[in-house]
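One chain of protein is taken out of this complex; the other chains stay put.
And then chain A:
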Amino acid sequence: MKKASILMIIGPLFLLGLYFFPLWNIMLGAPQYPEPLGMDIYIDGIKGTNEFDIQNIDGLNHYIGMRKLPKPEEMWEFSTFPIVIGVMVALGVLIGVFGFFNILTHKWFIGWFLFMSILGVLGMYDFNAWMIDYGTNLDPNAIMKLANPDGTPMSYKPPLFGHAKMLNFDVTSLPATGAWMMFIGMTLTLVAFYLGWKKEPKNKESEIKNYATT
């Protein structure tokens, strides 16, 4: 249980990477953009992969009537997410410490993991909803009004995950360093739970099974 608790303390700390590294990255490449434009989505705002990428993406988007990319103060998520992550890190570390001193059991570990997973899914849902709004809610006076073959207005929602072709652009959307650190951290808490579960005093039936397999 000591080893498991140490992992449970370390795991949530990986989430601190979200304060320094982007959670998600969307790259836009096109023939005339051999160096693709990119946006790095942090928990507290959106930054260009290169310094002027946001300005240049906005410049391109104005042709098709998309709004400008939001500044941190324009979306509640960018002020809320850092607090949520902070609370979750503190909570996770606390659970680990309590586990270390046998105040809490490993079940709390999986509890934290599940709670974090639910928050993650909600976050993704919110992110996707924003992208749908951003990519479909267009200026009626847009310079270029393009339609799908079936006559419906073309949408410019970037993919949540993976690649999509949008007009002349190849758009690739993937988790970035912050997200990978979060995944590693969350996996560590899962391992912590597993170790804690294995160290638990076993009943006879499972012991017999163990003999049978060895």
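Observations on the structure shown:
Everything that follows uses one rule, which is that a contact is a pair of C-beta atoms (placed from the backbone, for glycine too) under 8 Å apart; a residue touches a chain by one contact, two chains touch by 3 or more; residues count from 1.
As a working rule, contacts and distances are computed from a predicted model.
According to UniProt, the chain absent from the figure is "Sec-dependent nitrous-oxide reductase", selected among "ATP-binding cassette domain-containing protein", "Roadblock/LC7 domain-containing protein", "3-oxoacyl-[acyl-carrier-protein] synthase 1" or "Sec-dependent nitrous-oxide reductase".
Contact with the undisplayed chain is limited, among A:20, A:52, A:125 or A:183, to A:52. Against the chain not shown here, chain A presents residues 35, 51-52, 55-56, 59, 63, 143-144.
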